[in-house]
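To start, I am sharing the structure in question, which I have written as structure tokens.
For this depiction, one protein chain was excluded, whereas all remaining protein chains were kept in their positions.
Letters A and B mark the chains as written, and numbering starts fresh at 1 in each.
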Amino acid sequence: MSIYVTHPEAREIVFDFLSDYNDPSLLGAFWVTIKLTLLSGVGSLIWGTLLAAMRVSPVPLMRGFGTVYVNVVRNVPLTVIILFTSLGLADIFGVTMGSKVFETRDFRLAVLGLAAYTAAFVCEAIRSGINTVPLGQAEAARAIGLNFSQTLRLIVLPQAFRAVIGPLANVLIALTKNTTVAAAIGVAEAALLMKEMIENEAQTVLIGAVFAFGFVVLTLPTGLFLGWLSKRLAVKR
Amino acid sequence: MSSVLYDTPGPRAKRRNIVLSVVFVVLLAALLWWVWKTMDEKNQLEWSLWKPFTQSEAWSTYLWPGLANTLKAAALSMVIALPLGAAFGIARMSDHKWVRVPAGVVVEFFRAIPVLLLMLFANEFYVRSTGIPSDERPLYAVVTGLVLYNASVLAEVVRAGILALPKGQTEAAQAIGLRKGQTMTTILLPQAVTAMLPAIVSQLVVIVKDTALGGVMIGFTELLNSRSTLAAFYGNVIPSFVVVAIIFIVLNFALTSFASWLEKRLRRSKRSTGAVLGAEDMEELNPAATGGTFGTGAGGSI
Partner (left out) sequence: MKLRKVSAAAATALVLTLTATACGGDGDSEGGSGSGGGDKIKIGIKYDQPGLGLKEPGGKFSGFDVDVATYVAKELGYDAGQIEFVETKSADRENALARGDVKMIAATYSITDERKEKVDFAGPYLLAHQDLLIKADSNISKGTDLNGKNLCSVTGSTSAQNVKESIAPKANLKQYSGYSECIAALQSGAVDAVTTDDSILAGFAAQSQYKGKFKLAGLKLSNENYGIGVKKGDTETVNKINTALEKMVKDGAWDKAVQDNFGPANYKNEPAPKTGTIVK
């Protein structure tokens, strides 16, 4: 890629980013990407944990629901899910997430769609985290009289979470890149700005390289930090 | 099914479960009825919107060619990415720094870049450096993008799988005089791949779904791209998305079902490490413990 960096036109374009594109600016667009990532990350963590709890719960109905949810959501391309939140949920079924202003509405819908999709992966990660907790832990918890929800909340999940920080980091990295799908319903994040710039500048590859760099900057530190964290918090057995 | 997490349900729990199930089914039916009614009100159930999917022309012009391209790109990517991923996973654990470090850099780098952009760069690379005819180039670019990303992710899966194996396996292999390469190929890798099969399959599902990125910029006519051409002609955006979503679900479900059948065949002994789950779940060894991945996909429109 070095040819692009030293290319005079590349410098010109990068310079353009800072001057011509003020609304939304390059940094502003990536800030939206970060907000999408964090909000849907938190959402998917909560919903994913609930799904995992359902999948190991004593109620057959909940297990069934969890299984069907994961298998359906995981197998559909994210683009379809995100478009469905806007074209289907909002336009047809009138779920407007408390705002008629498209900018706000679509951002919230995108968070909803991303969280719903990512939760399926979070669920599977946590479920295999539960697998890593030794049998004795659950047996001991049951022996001292804890019920299902106590066993899960107090004994199993805390250990499972520490085991799955690594996989969850992968989920988070993928989520960061997945936020770009939100451009399909008009959320003004990095990918949407990229489309605008390609339309105006007719410089697909150069502009692509700049945005690729932006995503490397976002995801590499995340991966490294969480990798370090997972080693630190690993349950020593 | 029983589990250490809870008792086998007694008469009261069984009654409660039945009540819960009935309530849930009623709620679900109400929801479906509302969905049906709202769609009807918004004219989304008009037969003219769905009729194209009963005609062979819509399938033969748009959907079959799209599906064929999706399958072709996905199959090629899987076949190349799996061995490449294994190779990189092993390379990252090499004793030699000059192998380990570059492999690590490659894996981390390609994992960080959105797949769509990888495809874009691959396309440009093929233009500059090769003479692939332009109508085949999108396929090459899509496969390259998918391979680079997914091989990196699979490398991490394989590495995690190998690291998760008991140390005794390596020691025993050394004790009977196997060399490092033999230990890897005959002892560690087969076990690791079997153990990591669920994670690997998730990643294969991601490959199938991510072929859709080829339609965004480099003009690869996969299923989602064909759908937009179809919807432009018939004016049935929502029905077309529903149909394509169903195709993807069926396709990926077939893939995962095949994989779990394969897994059952491969795994002769059920030696699961401390599973607290029921028997059905015990098949999945713990990729989590070792930093495996769960096929979250690169996805994205970028």
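To be clear about the criterion, contacts are C-beta pairs under 8 Å (C-beta built on N, C-alpha and C of every residue); 3 or more make two chains touch, one makes a residue touch a chain.
The structure displayed is predicted, hence computed values, not measured ones.
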Selected residue (touches chain absent from view) among B:20, B:75 or B:106: B:106
On chain A, residues whose C-beta touches the chain left out of the figure: 23, 83, 86-87, 90-92, 100-103, 106, 183-186, 192-196, 198-205
Residue ranges of chain B at the interface with the undisplayed chain: 42-44, 48, 55, 57-58, 61-62, 80, 83-84, 87-88, 90-91, 94-96, 99, 102-103, 106, 124-127, 129-137, 140, 144, 147, 179-182, 184-185, 216-219, 221, 228-229, 231-235, 237-238, 301
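We adopt the following convention: only the chains that are shown with their structure count from here on.
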Footprint of chain B on chain A - complex, ascending: 1, 56-61, 65, 71-72, 74-80, 83-84, 87-88, 92-94, 118, 121, 124-139, 142, 147-148, 151-152, 156, 160, 163-164, 166-167, 169-171, 173-175, 177-181, 183-184, 190-191, 194, 204-205, 208-209, 211-212, 215-216, 219-220, 223, 227, 230
Residues on chain B engaged by chain A in the complex (per definition of touch): 3-7, 9, 13, 17, 20-21, 24, 35, 38-39, 42, 44, 108-109, 111-117, 120-121, 124, 153, 156, 160, 198, 202, 205, 209-210, 212, 217, 224, 237-238, 241, 244-245, 248-249, 251-253, 256, 272-277, 281-282, 284-302
